[in-house]
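As you look at this complex, bear in mind that one protein chain is not there, while each of the others sits in place.
Note that the chains take the letters A and B in the order they are written out, and that residue 1 is the start of every chain.
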Amino acid sequence: METVLFYILGTITLASAFCVVFLQRPIHNVLFMIITMIGIAGLFILLHAEFIAMVQLIVYAGAVMVLFLFVIMLLNLDQLRLSHDSRAARRWVGVVAAVGLLVLVAPIFRAFTPRGGTGTLMLDKAGQISNTEVVARELFTTYLLPFEITSVLLLAAIIGAVILARKRSGKTAKG
Amino acid sequence: MVTLQHYLFLSAALFTLGVIGVMFRRNLIVILMSLELMLNAVNLTFIAFARYLGSVEGQIIVLFVMVVAAAEVAVGLAIAVTVFRQRGSINVDEVNLMRW
Partner (left out) sequence: MTDLVWLIPVFPLIGFLINGLIGRRFPEKAIGWIGTASVGASFVVALFIFLELICMAPDSRSVQKIVYTWMLSGDLNVPIGFLMDPLSMIMMMVVSGVGCIIHAYSIGYMHGEVGFRRYFSYLNLFVFNMLILVSANNFLLMFVGWEGVGLCSYLLIGYYYEKKSASDAGKKAFVVNRVGDFGFLLGMFLIFVTFGTFNYTEVFGAATEKLTQGGTMVTLITLLLFVGATGKSAQIPLFTWLPDAMEGPTPVSALIHAATMVTAGVYMVARCSILFAMAPISLTVVAIIGGATALFAATIGITQYDIKRVLAYSTISQLGYMFMACGVGAFASGIFHLMTHAFFKALLFMAAGSVMHAMSGELDMRKMGDLRKKVPYTHWTYLFGTLAIAGIFPFAGFFSKDEILYYSFQRHEGFWIVGAVAAIMTSFYMFRSVFMTFYGQSRVDHETAHHIHESPPIMIVPLMILAFLSLVGGLVGIPIFEGLNRFGDFVAPVFAPAKAIIEHGAHHDGHHSVSMELILMGVSLAIAILGLLFARWMYVSDPGVPERVIQKFPRLHKLVYNKYWIDELYDFLFVNSIVNFSRFLWKAFDEAVIDGIVNGTGAVVRGWGNALRWIQTGLVRDYALSFLVGVLVVIGYLVLR
């Protein structure tokens, strides 16, 4: 059962990702991206990470992608046609490099047997304890400090985004 | 039987697709999206490991990655908007004032 689901979800995700990269119109890219996100959320659930899956759907698919859509709509980018790419040849080098990376890393996976682990996922008690509780248990004890710091990070990002995207009066750049 | 290897292959493939997207596309927005794709691939890897190792640390890291990704997208899109306003184009090749 799990295998079947994995293959279905995997195929969907991979196909959508392919479309994200290779389709021309930005709107199409965004929509297929959303599908990819949902696929990945499904895979998360398959991997006993229900809480994370929900967060993925809410944050990524729900907020981040919508933000992308907003920007595309705002700037009316869908209609833009880009001039001919004069440096296409160079890009192929990049592609080759990326595929090369994949090829390089693949053999490792074969021989890979995971070891170690702290047993904090508590898979054996999957019935009694929800994934949310498991995550929370670790997040608010051992990883409390990083958690707080991310809030500072978000603050910084907010301020940065607001300042950057402000419409400036005239062309003078402020501080 | 789905092993860890399956998931790792899948995320590697997604990651590679993301890299190709960053290299190939000239539209700034699409580049940012490919970036997101790469981050998602990484998230998948982490969760897979969390599952097969039986520790929840992987999931917690994924949470943090998501936070960072969200912040990065916000700022990145703000920059894209600014660039578009200044230059009227979203073509990344035209943002080359720092050339020699």
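Convention: a contact is a pair of C-beta atoms (placed from the backbone, for glycine too) under 8 Å apart; a residue touches a chain by one contact, two chains touch by 3 or more.
Every value quoted in this text rests on a predicted model; they were computed, and no experiment measured them.
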{"item": "Selected from B:4, B:65 or B:92 as touching the chain missing from the view", "value": "B:92"}
{"item": "Selected residue (touches chain absent from view) among A:75, A:101 or A:164", "value": "A:101"}
{"item": "Touch criterion as defined above, residue of A:93, A:144 or A:158 at the omitted chain", "value": "A:93"}
{"item": "Touch list for chain A against the chain that is not drawn", "value": "87, 90-91, 93-94, 97-98, 100-101, 104-105, 107-108"}
{"item": "Sites on chain B contacted by the missing partner chain, in the whole complex", "value": "19, 22-23, 26, 31, 92-93, 95-100"}
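As a convention for this text, only the chains that are shown with their structure count from here on.
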{"item": "Chain A and chain B: spacing of chain centres that average the CA atoms, whole Å", "value": "6"}
{"item": "Chain A residues touching chain B - in the complex, by the definition given at the top", "value": "2-3, 6, 10, 13-14, 17-18, 20-21, 26, 29-30, 33, 36-37, 40, 43-44, 47-49, 51-52, 55-56, 59-60, 63-64, 67-68, 71-72, 74-75, 77, 80, 82-83, 85-87, 91, 94-95, 97-99, 101-102, 105-106, 109-110, 112, 114-123, 131, 134-135, 137-139, 143, 146, 150, 153-154, 156-158, 160-162, 164-165, 167"}
{"item": "Residue numbers on chain B that touch chain A, as the complex places them", "value": "1-2, 4-10, 12-27, 29-30, 32-34, 36-37, 40, 43-44, 47-57, 59-60, 62-64, 66-75, 77-82, 84-85, 89-91, 93"}
